[in-house]
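One structure coming up, written as structure tokens, with questions to follow.
Complex shown without one protein chain; remaining protein chains in place.
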């Protein structure tokens, strides 16, 4: 089994610009995290885009969907901003019936030293190997079916509908 | 579903004694790690012992087994030193038929800032929710059946027999 | 010799709000940093304000000046945002003739795990014990006299006029 990790941006990969004091995207940290986690599952990391998920358009979702459909791998992890993660999950669940896709992200950037992203990546790596075909969100140690999840904006937590 | 995390020691929880320069056990960091990972799966953490797994005796394994058998939870994660992790896995697989038990650990202490333990804990949390009844080792993003795993002492990596 | 550390805010103490994705002030991390550094110099930490230095007003500078003048300590470290740090240094150098005052800060928040603030705090602690009376800025391992320093906004570095 080979895993494709598709990077699309989100808090996961944000960095701090020390001249402006703002957060921005540079490179993805996913490969560094896999190395730190001593991951030995065969994995290919591909950066498709680096976007704040609030700025993600329908065209972006089509691009993600097409990439997932055309990839040779049947087990895919997508890193994604949390704000519209549930929208992308629902979109993909209609378009990609025959693969196991786990969408994950973080509330705190990995580079800020206290990130939940590292824990989430570990659980996404396990869920993608064990869950049946379908599209899921993996956050906070839990997994949710694409059709049955939303982000609670008040406390930043994913929950069933 | 409620998860029991049973702490038994291992590199996972070692700390640095700044007066002697040696590694030692104080308290487990598992609860702190779950908080950092924003874990929301219902979880009980219990410290059963704090042992280097090279020092783990048959009596220790009986104690772990008895605790697993008598616990009300059917989904159990055990944190454990890597050196004899495969021995404990085999022992438990004979004694505890009806539960999903995931044994995990780390090559580097969590407190040393570059630990694989945080990633492993994330994957163990996912495997324990999704794998069928049985005893498994979860390391390096992978899982192994208790009957079919050993630690390769030369490179520190778990592999199938 | 007792050192007063006067906290006024700045990047040094900023944290990440995981619900809004913005940076904000909560509590100062200076005491935690002194503990991590195993500091044994007798030190009192006082949080006077928590401000982005771009928002610092003349009234704020008067408040800082009055507090320094009235404090019993003759050796004072001030943590301060870098953008107007040179302005505050010049203001204090006119108002407070008889004390050694070291103003320091950071380009990256301490909580982001890659902060220059910890290094700067160590050097400020040394400079405040060894420099003659006067007001100085300590950044990047260097010290500058209040009358002869500016922040180069293009590269984020302090330099002599």
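Just so it is clear, A, B and C label the chains in written order, and each chain counts residues from 1 on its own.
What we mean here is this: a contact is a pair of C-beta atoms (placed from the backbone, for glycine too) under 8 Å apart; a residue touches a chain by one contact, two chains touch by 3 or more.
What you see is a predicted model, and the numbers here were worked out from it, not measured in a lab.
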Interface partners of the hidden chain - shown chains only, full complex considered: B, C
Contact residue for the chain not shown (choose from C:31, C:65 or C:123): C:123
Per the touch definition above, residue among B:18, B:58 or B:160 touching the missing chain: B:18
Footprint left on chain B by the chain that the document does not show: 11, 14, 16, 18-19, 21, 23, 107-109, 111-114, 153-156
Residues in chain C touching the chain absent from view: 33-34, 36-41, 43, 107, 114-116, 118-127, 129-131, 138-143, 157
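Please note the rule applied: only the chains that are shown with their structure count from here on.
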Arrangement of touching chains [line / ring / star / complete / other]: line
Interface numbering overlap (same over half, different under half) for chain A and chain C: same
Size of the rotation, in steps of 5 degrees, that lays the CA trace of chain B over chain C: 180
Identifier of the chain whose CA centre is least distant from the whole-structure CA centre: A
Whole-Å gap between the CA centroids of chain A and chain B: 26
Centroid distance [mean C-alpha coordinates] between chain C and chain B, Å: 45
Distance between the centres, which are taken as Cα means, of chain C and chain A, whole angstrom: 39
Residues of chain C engaged with two or more neighbouring chains: none
